[in-house]
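One structure is given below, encoded as structure tokens.
Apart from one protein chain that is not included, each protein chain of the complex appears where it belongs.
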Amino acid sequence: MTTLSIGSGIKTSFTLRGVEFKNRVFVASGTFGYGDEIHDLVDVNRLGGIFTKSLSWKPRSGNPPQRIVETASGMLNSIGLANIGVQTFIEQKLIYLRTFNTHIIVNIAASSLKEFCDVLSLLEGQDGIVGYEVNVSCPNVKEGGMNFGTDCKMTAEITSHLRKLTNKPLIIKLTPNVTHISEIARSAESAGADAVSVINTLVGMAVDIKTRKPKLSTVTGGLSGPAIKPVALAKVYEVAKAVKIPIFGIGGIASTEDAIEFLLVGAAAVQIGTMNFIDPAISVKIADGFENYARENKISDIGTLVGALDADVKFSVIQSWL
Amino acid sequence: MTTLSIGSGIKTSFTLRGVEFKNRVFVASGTFGYGDEIHDLVDVNRLGGIFTKSLSWKPRSGNPPQRIVETASGMLNSIGLANIGVQTFIEQKLIYLRTFNTHIIVNIAASSLKEFCDVLSLLEGQDGIVGYEVNVSCPNVKEGGMNFGTDCKMTAEITSHLRKLTNKPLIIKLTPNVTHISEIARSAESAGADAVSVINTLVGMAVDIKTRKPKLSTVTGGLSGPAIKPVALAKVYEVAKAVKIPIFGIGGIASTEDAIEFLLVGAAAVQIGTMNFIDPAISVKIADGFENYARENKISDIGTLVGALDADVKFSVIQSWL
Amino acid sequence: MNSMVQQLCPVQSCKKIATDTFLLRFNSPDIVASAQPGQFVNILTAEIGKGPLLRRPFSISRVEDNIIELIFHVVGIGTNLLSQNQPGDWIDVIGPLGQPFHRDADYGTALLVAGGIGVAPLPFLTNDLLKYGKRIETFVGYRNAGQVFTKHLQNVRIATDDGSDGFHGNVVQLLELFLNQNNFQKAKIFACGPTVMLKALTELAKRKSICCELSLEGQMACGIGICQGCAVERTEDTAKYALVCKDGPAFLSTEVNL
Partner (left out) sequence: MNSMVQQLCPVQSCKKIATDTFLLRFNSPDIVASAQPGQFVNILTAEIGKGPLLRRPFSISRVEDNIIELIFHVVGIGTNLLSQNQPGDWIDVIGPLGQPFHRDADYGTALLVAGGIGVAPLPFLTNDLLKYGKRIETFVGYRNAGQVFTKHLQNVRIATDDGSDGFHGNVVQLLELFLNQNNFQKAKIFACGPTVMLKALTELAKRKSICCELSLEGQMACGIGICQGCAVERTEDTAKYALVCKDGPAFLSTEVNL
């Protein structure tokens, strides 16, 4: 993990709470498994890091099929956070993950504040985890299933509790299904988050007109893929205007050009999600793409692109008449 | 306007506050002009009705170019509600629109409660307008540019004021860029709306990585087209569960099958937007498509499809873990 | 485990062989080297932006020298694009994927049963079973005579829904008739086809106490076990769901709830 800049002399690395990441390209939670199934098809060691599938306290079997629907330039999923549970993860996956020459950030999901804390506490004792991403797009069972991430107070509460439990990078992953994502981001920042990830999936649905049933067993699911890229960019831009902590930009990234758009609007790094399914090597191609772009544009540090958007300030996200 | 059901014996019409519409297929505001430029390419008289471009009190020249960006299966627009103003509309367009054998619903946009009221009052005296659609996705100048449609109180206030001014169908067009669209819909319903239109565009953006500038002059714009269909369906479904008034379903409809999905999740009628640009005859094809579908499935009234989704009630929009 | 690869493969030929049915042949020494009957490949049917987002899964129908053969029905946009391939075109393929049929179990006669395009994996399976020295009886059901395709199969009996070829009825009924007339000591069913057919077959296999392996379909996003999209319910309690792409596509009929 010492190759922080490549032979080309271009600085690709960046640091978050003392952790140095070799570059700014990551794979998004739930779209890369635990890195074991896919490593035949992509050199995971070339990545800035891997965000694991969301882990909960107990294993979750997930939602009944049908869990996937293809849509125009996108897909809906309703996996139901199927995962092996944190204990099994530690026992079965972590040893293998440690052999990778890249950083592992564990994504945590839970249905209560206590569960979030329990999962993180258990992970704290383990080697090979550099930080945590907290998936607040989960229903809070106590609050009648209300989504944690749609509420500033709940987001702040989770963040501040977890903050007390760890000194490692703590990244809050925000849901886009809110009126003002910047307010949620600010709550996370004030409560001690080191970074935010923007965005999780958009709520969407699809109907089978022959059976007249929803295509997904859970009626609605999460929309991802190139279709949502414009929304994701606008959310990252809104958050970047509101907070000082770094942002992981996520949503529909399918090329180096897409990823650079995210850097320019203010993302310090990007996560590749759905496109891993279509081209398992895409993330490494984008890591290479960043370097080529830097070379062609005589940029010595990819970091100079972050927030380098040349935008007319008189227009703001909410004020422009659409 | 008496052909409410076609020779086939299939009932295609429906009624809203005493106004009968010949079928359930409409064209969406801002995507059909005032019907005059496009009538060479589509028989407007075959439509349930036309929603006009948003009209404001004074003419609006709109935003500087670039106003349009193509995205994956969608487009961003930042037209800036360019329109000729309500007075010119009455003088120059309405006479011509009256010659159409279809219903005209005027869409109103404004930056203050007073402007909404003034525009509607002026239109009330005119023949040839069967109802109003109110675009609440506009910034409220008084409230520092906060979008009317993101706030229950402001939405209710506009609705109740306009309700007092007209006895014609009053339709509130909702923005999807909120946490709980059903709450906004309920406010509109309680305040006297006859129907809601769901959805307006999603906030999105795009960046030119060569110039490092936003592609749209206003930085962000509105995303429309097939990319947003899954989101639109989920929003219509959420609203349908919350209110009793009819819903106009809008968002990415590109085929008869798409439109039927909207009916099944609870839309009483549909509006076609972006796809008018790609296939100007699409709306009439969908009107025909509804009849063919009804014939093949031995349905005597298209209305029986509305809300006929066969969904497992134990899952709700917000509770399912994505 | 598999040694799967992602490759651009040159198309050798793409020909219509029955109503809406195409035979596609492409070159891939690497996939051929490790492919086994019952496995599948996942194909990008068009460059990004020129077709659907997700890859499309297809059973490996036959291998010959360095060539992979697929047989597929045109049912939507992806298969439509795939059918337009011509010699000289290149396709982006990931494979071989999934678990193969368990061919080495203890049985004398292999009963191969397919509904419609479910026939696709049978030629490869047939070829392999012949090596194991198994007796093979094949039963294929189609909607009508126009769809019938039986090349590279052994001892074929045909059923058509409209009676235009072979037995008038469905393929499970045809198999049942055969089972009633013949007495097997040890048989094993290998089946592929629509879910409704596989359900009926599961029922029949249970009644007749015949071991039955099903090749399932399932909506897939990744095809390699990372998205958890292609879940199918298990019958046993160990884990509630199996993944069609990783744990299957071939499952014992007693393992899964269809």
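We just call them A, B and C in the order they show up, numbering each chain from 1.
Going forward, contacts are C-beta pairs under 8 Å (C-beta built on N, C-alpha and C of every residue); 3 or more make two chains touch, one makes a residue touch a chain.
Remember, predicted model here, so these are calculated numbers, not experimental data.
Although one chain is omitted from the display, it touches the following shown chains in the full assembly: B, C. Only one of the listed residues, B:Gly30, B:Gly149 or B:Pro246, touches the absent chain: B:Gly30. When the missing chain is restored to the complex, the residue among B:Gln66, B:Gln87, B:Gln126 or B:Ser160 that touches it is B:Gln66. Across B:Ala82, B:Met146 or B:Leu165, the single residue that touches the chain missing here is B:Ala82.
One chain is missing from the display, and on subunit B it is touched by residues 30-33, 37-38, 40-41, 53, 61-70, 73-75, 77, 79, 82, 225-226, 254, 274, 276-281.
As for the chain not pictured, it touches subunit C at residues 46, 49-52, 77, 81.
Everything that follows uses one rule, which is that only the chains that are shown with their structure count from here on.
Distance from each chain's C-alpha mean to the overall C-alpha mean is smallest for A.
Just count the C-beta contacts per chain pair and the biggest one is A-B. Between subunit A and subunit B the centroid-to-centroid distance comes to 33 Å (mean Cα coordinates, whole Å).
Among the residues of subunit A, those in touch with two or more other chains are 63, 69, 73-74, 77, 79, 225-226, 254. Across the assembly, subunit C contributes no residue in contact with two or more other chains.
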